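Mind looking over this structure? Questions follow.
Removed: one protein chain of the complex. Kept in place: all other protein chains.
Up next, chain A:
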Amino acid sequence: MSAVQIIDLHKSFGDLEVLRGIDATVESGEVVCVIGPSGSGKSTLLRCVNLLEQPNSGTIVVNGAEITDPDCDINAARRRVGMVFQQFNLFQHLTVLDNLTIAQRKVLKRDKADAERTAMENLEKVGVADKARVYPATLSGGQQQRVAIARALSMGPEVMLFDEPTSALDPELVGEVLGVMRQLATEGMTMLVVTHEMQFAREVADKVLFMDGGVVVEQGPPSQVIAAPRHERTKTFLARVLDPINRSE
């Protein structure tokens, strides 16, 4: 059974059709990277997978549950899908530890000790356990994003979604976040990642989706999509991203 199955997904914002019939699957344990120019709909696709955006039509099945079914318990479905945002979105009024425990306690009804144990394990995993008692505003962007990853992991998700997780970071902080993601991948986490980090996609992804204009133009293993793209649009995009100075229009 696929972890995520997307069938003929359409999404419009007013007159603007952002997704124009997307079909994609993420197998269990797979890392799928979505690449493409801005405005291609890749973030919208990701946000549809946990219904932060409501699709206009199409089907999304996450671990056997059809979340696009109007009768689906969306809160229950989201519990099994972790999400990491570009802007981290840590809860500013809570300490790092409370950021990780609040949903465990309020949603999963874990007791305090249990939730804190899980939280500390995950903070340890991403290397910010020493920051458990401070407020997010005092952390660097890289630390905040690692806390955000730990927060999502604390819910025990079956799938992790990453929406351009390094795009808001200073260049020297990108590595620490990608390192954590790489580690998650080797542990067998199912991941759907929207990213501009071609190096990461090439080395970590099992599959790469290239999107442009609301459709999947090309998909396959990175050795194919990134190293030997077949479509003209993919080639143009990669040329610009990989060699931004001598970009060929």
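The definition used in the following text is that contacts are C-beta pairs under 8 Å (C-beta built on N, C-alpha and C of every residue); 3 or more make two chains touch, one makes a residue touch a chain; residues count from 1.
Keep in mind that, in the parts below, contacts and distances are computed from a predicted model.
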item	value
Omitted chain (choose from "Succinate dehydrogenase iron-sulfur subunit", "NADH-quinone oxidoreductase subunit K", "Amino acid ABC transporter permease" or "Phosphate-binding protein PstS") - UniProt protein name	"Amino acid ABC transporter permease"
Of A:His93, A:Arg117 or A:His231, the residue in touch with the unshown chain	A:His93
Residue in contact with the excluded chain [from A:Ile22, A:Ala152, A:Val180 or A:Val194]	A:Ala152
Of A:Leu16, A:Ala76 or A:Leu242, the residue in touch with the unshown chain	A:Ala76
Full-complex contact with the absent chain, from A:Asn50, A:Gln143, A:Thr166 or A:Thr234	A:Asn50
In chain A, positions touching the absent partner	50, 52, 75-76, 78-79, 81-83, 85, 87, 89-93, 102-103, 106-108, 137, 148, 151-152, 155
